[in-house]
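Reviewing the structure listed below.
Shown here: the complex without one of its protein chains, the others still in place.
Which chain is which? They are A and B, in the order written, and residues in each are numbered from 1.
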Amino acid sequence: MSLIPYIDHEHPVTGVTNAKFGIWLFLASEVMLFGALFSTYIILRTGATVWPHGYEVLNIPMGTLNTAILITSSVTIVLAWAALKMRQLPKFKLYMGLTCLLSLIFLVIKYFEYAAKFHHGYYPATNTYFAIYFVITGLHGLHIIGGIVVNAYLLGPGSKMYATEPERFTGRVECAGLYWHFVDLVWIFVFPILYLL
Amino acid sequence: MSASHGHAASHDEQIKHTLEHWAHEPFWKKYIFSIDHKVIGLQYAICSMVFLLIGFGMMLLMRWQLAYPNQPLPLIGGILGESLFPGGVMSPDTYNQLGAMHGTIMIFLGVVPLSVGGFGNYLLPIQVGAHDMAFPKLNMASFWVFFIGGMIMMFSFLAPGGAAASGWTSYPPLSVTAQNAQSYWLVGMVFLITSSLLGSVNTIVTAIQLRVRGLSFMRWPVLVWAQVITAFLLLLAFPPLEAAGVLQLMDRLAGTSFFMPSGLVVSGEVLQVSGGGNPILWQHLFWFLAHPEVYVLILPAVGIVGEIIATNTRKPLYGYRTLVYSMLFLGFTSFIVWAHHMFMTGMGTTLSSFFQATTMIISIPSVIVLTTYLLTLWGASIRYTVPMLFALAFLPMFAIGGLTGLPLGLTASDIHLHDTYYVIGHFHYVVAPGTLFALMAGVYHWYPKVTGRMFNETLGKIHFWGSIVSINFIFMPMLLMGMMGVSRRLYDQTVYAHGAAGQSYNLVMSWGAWALAIFQIPFIWNLIVSLKKGKVVTEENPWGGTTLEWATPTPPPHTNFLHEVEVFRDPYQYSPNRNLLPQFVKE
Partner (left out) sequence: MNPTPYPLGKLPLDISTHGAGIDQLIVYIHIFMAILFVGWGIYFLYCLFAFRERAGHTPQLEEKHFSLPKYVEVGVVLVEVVLLVFFSSPVWGSYKNDFPDRNEALVIRVVSEQFAWNMHYPGKDGKFGKTSPQLMDGTNPVGLDRESENGRDDIVTINNLFVPINRPVIIDLTSKDVIHSFFLPVARVKQDAVPGMEIPIHFQVTQTGEYEIACAQLCGVGHYRMRGQFIVKTPEEYATWMTEQEVELANELGDAPPAETAPAAEATPAAAPAAESNSEEEGK
């Protein structure tokens, strides 16, 4: 079909498809993005005269629940991909649907957390702790929303590709999964540094 | 054998099919929202050249105020608006706006989009033998995101308070407390950074995955190496600035204090922010990008110059491998020198020793790059085409730019020279007669390939000689004025006795700048008129180049190549009898 090679099969030297190569590069840049934010966190915290403990001002149970939800969604997206590998489209749809659902629940919980903060008068301008809290979790939330859009697309209209190019479609789901794992991984860092420490 | 032959036949069939399909696409799909890397490359190139002109024009206005402080601008002073030019005289705030935007436009909207977006997009896929970028739609997206970012930057002049005026470096707290449209600048930057990230992913994947048969890494043309290393720098250095941009935006809009320490008193009022932030943090995040950014500006230029020198010396590039390793080393090292921009922020001796040492180390590969090009000239048969003139001029100009970095990279001499005109002279030598000359060389060199017409040689030579002479009248006095200790970014340096003592240099610089502007007219004229009037070029390889872009029809069709191509040897090979051994010709 296309004149661009390695869309649905691996390059013999690099061992990856174009899309997978691309997503890894993109994730490398994402590491730098969040790395910069985590560095900011460290510099602000070491330079601060007072720094609230996360567990004093944040809701640990809600945070823990969200951590569990995200980890579960990482599992379901792997199962979705595995189902495609075994050429089981309905099973893929089930697991992908679950992933989307779980990520939506994450956002809802996040919404209640934010609402509670605002209710108690905690805003980004309150102090540098809340400033970095809102920026990191907000940016992470945007990444979640981006992931939901992609996953929902793959679940819905995007899945038409399965009929014509199943291998390429599976590759796309794998890329979405890699991205989703990354978002999950960021949260694994966010949770302890903002909530627990 | 027959299997591969059959494969080739079906490949050619596909090319034919794709071309037929493309011919029936509507105009807007072919030329506006195009996924063809060549069209996108040209879109980038044209946009960025317009931006370069705008950024240059701003500087021409500023140079009036510098040469003739507080005198109304002749002719145009009255029509530029009473708010920016009260009584036809540039106001200090306007000066700061133009200064900040000149830097921003030249770097982020001019040089980088031209060298990476323009040359990278157009040439890299062809030089690796691909029919397009790996992700054509992403490519289109990255151009339009860039375009939106550029428009936000330009429209910020109309925003309340006028465009950003805190320098292209946007140091807080100044940038946070500024009443100017700094927020537009930050949002614009977020768009430009996003565009760069999309573009660099595409570049790397294309260069590595879409190489044709036979094109091993060590057979990549220098320009491909340069573009790939550049793409890695953009990919890894830009995100911290994106993060920093978001943080500064929060400081401005949400009242956070990431970069705002406690106890700030602005205009006699205690600032109502929570405080606790750190203004130096911005500088670290900013320079973590902005130093690699310097190499983003230089490396594609080095690549272009390499291509042109190899073609016009009619002999192999000296030390290709050394050159490649030096560029790789430059790329890596550029990540650990950033704090040499910050020696005067109160840095202690331990940290500054580290950054001094890395800065000295990074000068070594730069010298090697220059040396390999100079050695290529030995025993050559130098053909003085217009692109070659510009490429040759790049060498001494870049040398001055690089050498003048030494006293700035050593802390003791930096005490006196930091933030003076010496710095301005130094990096302009690198970027203006350095990178920009290389880019002009590239424009001339690939003009016949891209347009199918030859430019006018005489106009090109007028452009070259006029530019090389006048540009040195701008930047050489800057170095001397920096020696005198005149600070940069001064609206009127005659306020100071030591500034007034050096004021005569400003006259030289300004007239040099205006002369340089006049000598760009033949360039622009040449580019436009030669499209219609230039001699038609039909041959595939008018300059006798050895890399894959010279295997395409002129101008290249949508699929770049009409047949499957293959690479048989290293780039820049010549044989005594035929004098030319392109990569794509089987002996």
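Annotations
Everything that follows uses one rule, which is that contacts are C-beta pairs under 8 Å (C-beta built on N, C-alpha and C of every residue); 3 or more make two chains touch, one makes a residue touch a chain.
Just so you know, these numbers come straight off a predicted model, no measurement behind them.
Of the chains displayed, those contacted by the omitted chain across the entire assembly are B. For the chain left out of this panel, the touching residue among B:I280, B:V337 or B:A551 is B:I280. When the whole complex is considered, the residue among B:L84, B:A159, B:L328 or B:M484 that touches the unshown chain is B:M484.
Here the missing chain is touched by one residue of B:S10, B:S83 or B:S262, and it is B:S262. Here the missing chain is touched by one residue of B:Q493, B:N506 or B:T547, and it is B:Q493.
Along chain B, the points of touch with the absent chain fall at residues 92-93, 96, 99, 165-167, 171-174, 177-178, 261-268, 270, 275, 277-280, 313-316, 318, 344-346, 348-349, 352-353, 356-357, 360, 363-364, 367-368, 370-371, 374-375, 377-384, 392, 395-396, 399-400, 403-404, 406-407, 410-413, 415-420, 480-481, 483-485, 487-493, 495-498, 501-502, 504-505, 574-576, 579.
Here is the rule we use: only the chains that are shown with their structure count from here on.
With centres taken as mean Cα positions, chain B sits 34 Å from chain A. On chain A, the positions that touch chain B within their shared complex are 3-6, 11, 14, 18, 21-22, 25-26, 28-30, 32-37, 39-40, 43-44, 47-49, 123-128, 131-132, 134-135, 139.
The touching residues of chain B, counted against chain A in their complex, run 14-15, 18, 130-132, 134-136, 138, 197, 200-202, 204-205, 208-210, 235-240, 242-244, 246-247, 250, 254-258, 273-274, 276-278, 281, 285, 288, 559.
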